[in-house]
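Note that one protein chain of the assembly has been removed; the remaining protein chains are unaltered in position.
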Amino acid sequence: MKHTEKELTGLKEQVGEMWRLVLSQLEKAKQAYLTGDIELAREVASREKRVNTFELKIDSDCENFIALFAPVAVDLRLVLSLIKISGTLERIGDFADGIARHVILDACSQLAGALKEELGIEAMFDTVISMLSDSFVTLESENTKLSGRILRKDEEVDALYRKAVGILTGHIEKNPAQGYCILETLLVLRKLERIGDHCSNIVEEIVFYIDAKILKHSKNRE
Amino acid sequence: MSKHTGQNIAFWIFRLLGLIVVGILLWILGFIIWNGIGVIDWEFLTEAPTDGMTGGGIFPAIVGTCCLILGSMIVAFPIGVMSAIYTTEYAGNGRVVRFIRIMTDNLGGIPSIIFGLFGMSLFVNTLGWGDSILAGSFTLGLLVLPLVIRTTEEALKAIPDSFRTGSLALGATKLQTIRRVVLPMAFPNIVTGLILSIGRVSGETAPILFTVAAYFLPKLPTGIFDQVMALPYHLYVIATSGTDLESARPIAYGTALVLIVIVLIMNILASILRRYFGKKVKTN
Partner (left out) sequence: MIQSKNIDFYYSDFHALKGISMEMEAHTVTAFIGPSGCGKSTFLRLFNRMNDLIPGTRLTGECIVDGRDIYARGVNVDELRKQVGMVFQKPNPFPKSIFENVAYGLRVNGVGDRKFIEQRVEESLAGAALWNEVKDKLKKSAFELSGGQQQRLCIARALAVKPSVLLMDEPASALDPISTSKIEELIHELKKDYTIVIVTHNMQQAARVSDKTGFFMLGDLVEFSDTKKMFLNPDKEQTQNYITGRFG
């Protein structure tokens, strides 16, 4: 293997590790949120720093690679997309951390499990988690056939979010006393919706890297 | 025996052989100077021989040699340079050129006495020029032609092709390129070759034997159809067939000294010229 390729593989591996970390953060945040497990939520919050460190490390390694190897073509596209992906992963990590902090505050644990059920929060969690892991598979396999499915899942997340907003609106009218917790819940939902958006950005970056197609801001995502 | 001592011994042998060569050269030079310097004076250089060549000077022979040098160069230089230009610049590397080259080399290997005979039969007899400066110059010219061609070829080949292509790429014709770029750059080396061939010409005896040289001719030539005396032949004559060999001996050494000095001056001139022009057109 050439020296350049070794360096690139190293970069890719780092991003993969960060990916696994963010994925586990998200899964733990889900667990903590659904079960109200404060210990677990604390663990998530404390590991947020590691995510940030990863981003800084990957950024500087990418900068070095560009400065020293002057990559072109597929190499250039890979490095550029890795920089953006690591930034995006860090944002997703932030959201997982935000959800964990919401659990730690423990202000709304009395909010009925039935409502969570009705809002489809678990489904939202599962969808964004599968988006994140599928996009990782896409990068690893360098095969963009999954990308369409991932982008469609983002639409599911958006639909769930809009539906949940409707439900919460009705709920807040019936139980004005629970207003604070309902808004908090809305923020959690909002975060999950954003995670979905970020995952689609990641997929777009991967498609740019592999096929050099620019999907961003284009209507025709298929 | 270690590698180191082996090397030392080898170098000492090489050094010794080198010194022997130089020693022999110095010995010959010293011998000639020792024996010849005594007779060299103004009269020796400017007067004709007298007393059956046991007295007087060698002036007619010096003049004759100069005439022959000039004449042979006029013959050899244009022909040699032009044919070298043809073989290196125009003819490529085809069969004809290789043939020409082989023939040129062979020409250079022919003993000079053969040139003398050839010159006699062609220039003196067939063309009817008689024993004359003209016939002698042509014969000597032919003799050094291979040398002139070879040195000119080498001089031309030493010019990197990038100068030729550079010139051609500007829309210059091949002839313009040769005239304006290649020849000026090759000039110093061509001149060097020319001077070396002058050295050769001034020392040759055999080719002039039957074509120009006079045994004894105390007057100076008036035209190209005149015979002349020449230093090498004069030296041969007074050393072998004079009326009084013993009393002519100092004169013989004096003549030899003059001849050597002329050749030496030519060679020194050649290396000075080469160095001077070499600096001027040095490529980076």
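List of remarks:
So that you can tell them apart, the chains are marked A and B in the order they are listed, and the count of residues begins at 1 in each.
Quick note on the criterion: contacts are C-beta pairs under 8 Å (C-beta built on N, C-alpha and C of every residue); 3 or more make two chains touch, one makes a residue touch a chain.
Here the structure is a predicted model, which is why all the values come from computation and not from measurement.
Considering the intact complex, the chain excluded from display touches A, B. Of the options B:Ile79, B:Ile100, B:Ala172 or B:Ile224, the residue whose C-beta touches the omitted chain is B:Ala172.
Summarising the interface, subunit B meets the missing chain with residues 92-93, 160, 162-163, 165-173, 176, 180-181, 184-185, 280-284. Interface residues of subunit A facing the missing partner chain: 2, 4-5, 70-77, 212.
We take it that only the chains that are shown with their structure count from here on.
If each chain is reduced to the centroid of its CA atoms, subunit A and subunit B end up 93 Å from each other.
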